[in-house]
Structures are given as C-alpha cells and as structure tokens.
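Missing here is one protein chain; the remaining ones are kept as they sit in the complex.
Chain nomenclature is as follows: A, B and C, assigned in order of appearance, with residue numbering initiated at 1 for each chain independently.
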Amino acid sequence: MTEPLLEGRQLRKAFGGLVAVDEVSLQIAPGSAHSIIGPNGAGKTTLFNLLSGRYRPTSGTVWFKGRNITKLPVYQRAHIGMGRSFQITNLFPQLTVLENVRLAVQAKGNDSFRLLRRVDTFTAPIEKALEVLELVGLRESAALPASVLPHGGKRKLELAILLAGDPEILLLDEPTAGMASEQVPELMATIDRVRRDGGQTIVLVEHNMNVVMSISDRITVMHLGRLLAEGTPTEIAGNTLVQDVYLGQLYDLSAGETPQS
Amino acid sequence: MNDSAPVLAIENIHTFIGQFHILEGASVAVQQGGITVLLGRNGAGKTTTLKSVMGITPPSQGSIHFRGEPLAGKPSNVIAQMGIGYVPEHRAIFRELTVKENLQIAERKRGDLARRGDLIFDLFPDLKRLYGLPGGNLSGGQQQMLAMARALVPENHLLLIDEPSEGLAPVIIEQLMRAITRLTDHASVLLVEQNFRVASRLANDYVIVDEGQSVASGLIANLVNDDALIQRYLGVA
Amino acid sequence: MNSLKSFLKRDGWMLFIFIGLLAFPFIVATLTGSSPTGVPRGDRMIMRGESVRWQAVLIEVFILSLLAMSYNLLFGFTGVVSFGHALFFGLSGYIFGILLEYTALDTGLATGLGIVLGIAASGLLGLGIGLATLRLKGVYFAIFTLALAEMAYIFFSRLQLTKAEDGFAIGELPVWLDPTQSRLTFYYITLAVFVVGFLLLRRLMASPTGAVFKAIRENEDRAQSIGFNTLRFKLLSLVIAGMMAGAAGILQVMLNKKVGPEMLGLTYTIDPLLMTIIGGTGTLLGPVIGAAGLHLLDVGLRDQVIALGGASIRIADVWGLILGAIFILVVMVFPYGIVGTYQRWRLKRQHRGDPASAATSRAARRQSG
Partner (left out) sequence: MLSKSLGGKRGSLVAILAIYIGLLLVAYLNSPNLGNFGITVLSGLFQGMLLFLVAAAMSIVFGLMDVLNLAQGAIFMIGAYVAYDAQHPGGVIDLTAVVPNNDVRFIVALALGFGAGALLGFILERVFLRPLYVRPIFQLVLTFGVSLILIELAQIVWGTTPNSWVEMFGVRENFFVLFGQRFSTYRLFVVGFGFVLIIVIGLLLKRTRLGIIIRAGVEDREMVQSLGINVKAVFTLVFTLGCAVAALGGAVAAPFLGAAPSLANTYLLTAIAAVVLGGMGSYYGTAIASLLVGLAVAVAQDATIGTSLGVLPSITPLLLLILVLLVRPSGLFGSSR
C-alpha cells in the first residue's frame, strides 16, 4: 500500500468513564473513498471527529501526509487540505449562498485582512465560488439567503463550502442525514462526480447502506468502540462477523467481546 | 393477531425536525399486553417514532391514538400522565440524583414508589444495593435498569423503550431481556432494537422502518424465516 | 457617467440627506430668523437662538450614532455581546480631558494629543480585554465587561484628582473647535466624523474582513472549520469598535466641555444597546435611526407635561420608564428593529408570487424562532 494520506494510530477517546473509541488504527489511502460504518453507538462519529480534529484523542495520534497533526487547531486543518462536513447542516444561515461559498474560498487566501476593499472587487474568489456552485448545481440560488434553501439544497451547499477550500481530503459526516429518500441518489451522484473530477480522497460516515456500498472503495466497520473489520464492499458484505453485528448476534463472552460499562 | 383495539395506533405520521423530514408516513400498532419492535437501520426514523408518540417531536401529519384517545397537540407531560412511560436512548437518567431520587421523581401519585417497590426490586435486584448512589456512578447496564425501573414507578399502560441493549455486555442484555419479558404483565411495550436476535426473542410483532416509512410489519415469528426481507432492510449488503 | 447614475440610484437618497444635514443650520436659521453662528457679544459669541440650539441636538445625535454604530459592529455584526461599552466612551473622554486640564501643554497640542491618545487607548483597551477574555463564552464575556466598566465607574467617581462624582470642566478648547464659541464649525466637524465613521463601517462590512465578522456571528464553529482564526477577527472587531466609541467619547467631552464618571456609567452602555436593537441589529442604518429617533424623542418630549386625572406628569420624570417600555416592546414584538423589520418586509414582497416565497417566509420565521 502506498503512503496513507490520512492515518489514525491507536486512537482512543474516553468521555468521563465511557470509552467511545478504543485503540483504533486506520489508514486512508490517497484517492480512495473510505467509509466508516457500524451500528448505533459503535463510535464511528467519535472516530470521525478525532480524524477531523473536533476532538483531541485521549491517546494516540493523527497523521496527514506524513505529518503529525494531532494538536493542530481546527482552522489550520483547513489550510493544509482537510475539509469536513457536518452531520447537522451547519451553514451561515443569514448570508447568501454565494457568500457562504466565497468565505470558504477566502479562508484559503490572504485577503481576509483587507479591511477597506470591497468584497466585489476581488473577482477571483467570486468566480471560484460560482464555479463550485455550478458543480453542485446551486448556481441559480447564489443570491438567496442560505436559510431559505430546501434541505437537499443545504446539503449541497454544505458540500460546496467544503469544495471551495480545495481540500485534498473530504471528511463527510452522514451527508444524507435527514434527506428525503428520493433526494439521496442525486446528492450521491454529485459527490461521486466531484470526486471523479477533482480526484479528492473521501472519508465517509454513513448509515445508508446503499450509499456506502455504491460509493466506497474500502469500508471500515466499527463495533463497541473497536475496529471490527475492514475490506472492500464485497468482502464486507460477505463477512459473517459483520452480518452478525448488524443483525444482532448475541455473543457469549468467549467470542472476544468485552463488557462495557 | 389480536382482535381488540390496539393500545397504541400510529397512523401514517410525518414528522419534521427543523427542516429535516424524518418520518415520511410511518404506521405502527401495539396490541394490549404485547411487545412490538421497530426494526431498521441507523437513521431510519425509529427513535423519532417514539419521540413523536411522546410529543417531544410532534408529527405534522397523521394521527396517534393511545387507548382510543388522540394525542395530537398534547405536550409530553400530559401524554406521560395518560400512562405512557418513556425509556429513551442512552438511558437519560439523572446523573447527579441518587437512584432513589431518580425513582422518586417519576412518581405521579404519592406512594407510587412504595407500591411498585417490590416489583422493581424483584426485576432489578441490583438497584436495591445501589439505592443511595448517584446515577452517574452506575455502570451502563445498571443505568439501563434504572431507566426502565423509572418507567415502572407510576402505573403505565405502555412503555416506549429505545435501544436497551446498546453498548451493553451480553450477560447484562440477557438480564434486561428477562426483565422486559416480565414487564408485559403490567404494560404493553413499543421497543426499538437494532439487535435482531434480542428483538426476535422479545417481540410478538415487528414493524420495519426504512427511510422514514414503515415498509413491512407482521408477526416476528414469520420474519425470522424471511431471509430476503431481513437482507433487504436489515442486512449489510 | 454610468457609474454616477448607478451611484445616485443606489445611494442618492443618502446623498440627499447628507446635503440636507449640511444645509440644516442655515435652514433652521432662515425659518426661525436666528443666526446660525449665535449672537456676538463683545469679542465672544453667545450661543443663543434656535439654529445653534438645534445644532447641539444634532451634534448629540451624531455622537450617539457613532457610539451605537460601534456597538452594532460588535453585537450586530460580529455577535459579541458586551455590557461594558461605556468603558471605551468614558476612558477616552477622561484621557482627553486630563490632557487638557491637568497638563501644562498648549491647548492646541493637548487637544491633538488627547484625540490621538484617547482613541489609541480605547483601541488598546479593546485589544487587552479581547486577549484576556474572548475565550469566555457569551454570558461570561458580557458579565466580565459589565464588571470592568462598573469598576472604572466606581474608580472615577471616587478619584479626588478628577473631582470624583462631580467630574471636571474643560476650561479651554481651541476657539475654532469650541462649541460654546464656534458651534457651527463643531457641527460640521461632528457631522464629518459621523459620515466618515459610517462610510468606513459600510466599507468594512463590505470587505472580506466584514464577511468574516458576519460569518462568526452566524456560526463561529463553522467559520473555524473552513479555516478562519476567529479569535483574531473578534479581536479586530473589538479594537475597531473600541476606537469608534473612543472617538465618540472625545466628541462628547468637547460638546459638554466636561468630563465626569457618568460617561462610564450604565447609561452609555444601555443607550447604544437600546438604539441598536430599536433601529435593527446587524444593519448599517439601524443604529443611526435608533440613535436619532430616541434622542429626538427625548428632546421633543422632555419638557412636555401630561395631565393624568388630577396629577400632572412631566415627561422628563418618566423618561426612563418610557425608554424601558420601548425596550421591552421592541425586544418582544420587533426583535429585528425598524430597519430589520423593513428589510424583511421588502424581502417578502419581492418574493411574493413566486412559489418559493411561502418557504422563504416560513424559513425566516423559523430562523427568528
């Protein structure tokens, strides 16, 4: 395997007494689409937040392009090429759609402390923002306040904000959460198109199995805070251990389960 | 199937959380003295179904009847007073309160706890030993027992139990399952459970929820043999 | 030519008002037959007559607008709630006053130095407060600033050196600047400061930096995750707001030729807050309209007497009560203020007829809820 783009080494996160992620190591290969799945409470969102920098691990390290970024502040992660989306739609609601995306473009540049120049004289960021909006299919809504977009539109805007930062890796936290079922395929097609055009690496936490199976190169399965299995979609679909977890096999203690408090 | 009117009848409800369209037409019935389990993948809308019954996220369309009475527009405290006990996901016990206080707060009439004490300690003998401890000091399994015990303090006709087995060790799950089975002498149960094995052993009826809709329902005994249905809605592939 | 046309179309009405303000002293003078420069007595001017009286009223409106605008930069645009805004206002006032009254400097030099030092100190104070406390969450930051301002208030009301509670008068200002001598000049100076402040703020809010301020107000976490060091921007906002409020404080001292602890008191924190909320938080014009409206109302009603049953009530005596009532009414019924409500109404009208309008208004309602 080539040098991983993003890597978690022996990550552990405890909230008070509860260990949400327990000694999990994970490597994301460049250019891959890597999904993290698992039943409720398996610790996948916590793992995701450890990778994205929202949480500091209790122990263990996170590496990006061979650099230890465990303690790098969130805002600097954006500058080195990491972009993350949120499970709950997380926009600037009163700003326009264009402004939402333009800010993300601006964040990468050095114009933010130009106090007395009008924003609309910086044409390059606006063009870039419009380009990204075109890509996700929101160009016509550019002038609307973000808050009036329908839910599906908001998820697309969320994606556009991410792409505007030119990330090398996209960390997507349940991008289809709360979407009406008929809108899901469209969003996934957008994500897939974006990825093929831009060559970004994608890390995805998702519960919609159709999405996961269709888009992923690799899948990591979490269970009770630990890594249960990893492999291609076909391998995972055929893995009896995974089947059991999803269907709820009752293990006896000898099967390697540890009681959790 | 039971011929008498169901204790709880959820008909075609739609529920929004903010702009999230979570439930897009879900129907569920719970029979008198029975256990109905909601099955489905993460994020399918099972928890929201319970919260819709409880009035925490009231549905915008459709109807919910409890013992023949409509629940629409009632705040959750009134719904609880009608005789519904709620055991939410992640237990939601009060960590700063002692076990005793956690039970006391659930009293609806003076002396509820005294009346139900025997039943509760019979089902969950551990709690007697932990009576004076703060809830936050309990283990996950003990907290789950406390949360269920709390729903048993007043006389409830229906219990809504959300993922009782989540994150618990198998031995504890066994203990909880025995308790739930015995609960049905006192109340009907609407259960959310991802663990299919647990669900199939406990429930009489099932409803599969997928993408906010109830897509299949029937006797759990029939589902166990229906591999196609299981694979389609509950499996990995 | 074309750009002039579009400018007139967009901002013409502002230009119109500006010209109106320029001509204002002379219009009042003509209408009331008074002199715009006051009445000469010997080699001094006496500030008597309707024109100079109304100039003083508008000067206060400009000063209060400046103060409210600076408050709005923090509260309305960056989303930082401070309950200690009077600190900037009063501190620069004191620095300016002390330089004039307690140093042996030549009056002109002291004035210039006072302006520079006063504004610089306000900016530094903003920086200091920000560095120490911007990590504090909402309520705690508000309380911290409240405590700081109150401490300064108590300190200066006990400080014998600056005549404690009474404060001290400024004996002498350069004649051309002195509102008791050359009110008309001072009127134009404050008007200029106000207009420049307004335009600067407008430019700032249209700049990339202003966009980040708004982003922080909307969603600070997200602003961080797309790559902004939000702490630095909040600091900047605090420094700029501090300097603006400081400038307003100096003008206030010049106008009243007096410095006192009341400049550090709660009133000068509450008033800009009130003016901003009434006018519309997070809008450019809101604070100005709020300041002008409240001050003119105050001036207009101050001497009115209402007969209520047998008792007669002087409006001045219940002014605080009226303010409080307006305050509560606005908070409860018009949370967006005058300008904000108008903008929403216009947005709704623009969307009327297209199918998205219902969704828009619903979304707007939900936002507000």
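In this section, a contact is a pair of C-beta atoms (placed from the backbone, for glycine too) under 8 Å apart; a residue touches a chain by one contact, two chains touch by 3 or more.
These numbers come from a predicted model, not from an experiment.
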item	value
Partner chains on view for the chain not depicted	B, C
Full-complex contact with the absent chain, from C:Val57, C:Leu124, C:Ala142 or C:Leu235	C:Ala142
Of C:Leu66, C:Ile216 or C:Leu273, the residue in touch with the unshown chain	C:Leu273
Selected from B:Gln104, B:Ser139, B:Thr184 or B:Gln231 as touching the chain missing from the view	B:Gln104
Residue among B:Ala80, B:Val192, B:Ile208 or B:Leu234 touching the omitted chain	B:Ala80
Residues in chain B touching the chain absent from view	54, 56, 75-78, 80-81, 86, 88, 92, 94-97, 101-102, 104-108, 150, 154
Touch list for chain C against the chain that is not drawn	81, 132-133, 135-140, 142-144, 146-148, 150-151, 154-155, 158-160, 266, 270, 273, 277, 317-318, 320-321, 323-325, 327-328, 331-332, 335, 369
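The rule we apply is simple: only the chains that are shown with their structure count from here on.
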item	value
Per Cα centroids, the chain farthest from chain C	B
Chain centre separation in whole Å, for chain B relative to chain A (CA means)	32
Chain centre separation in whole Å, for chain C relative to chain B (CA means)	57
Where chain A and chain C are represented by their mean Cα positions, the distance between them in whole Å	44
Sequence positions of chain A contacting 2 or more other chains	150
Touching two or more other chains - residue numbers and ranges from chain B	19
Chain C - residues contacting chain A, complex	200, 203-204, 206-212, 214-215, 218-219, 221-230, 233, 236, 282, 356, 359-360, 363-364, 366-367
Footprint of chain C on chain A - complex, ascending	73-79, 83-84, 86, 90-95, 99, 102-104, 106-108, 111-120, 122, 147-148, 150, 161, 164-165
Chain A-facing residues of chain B, complex	17, 19-22, 24, 41-43, 89, 139-141, 163, 165-174, 193-199, 211-213, 230, 234-237
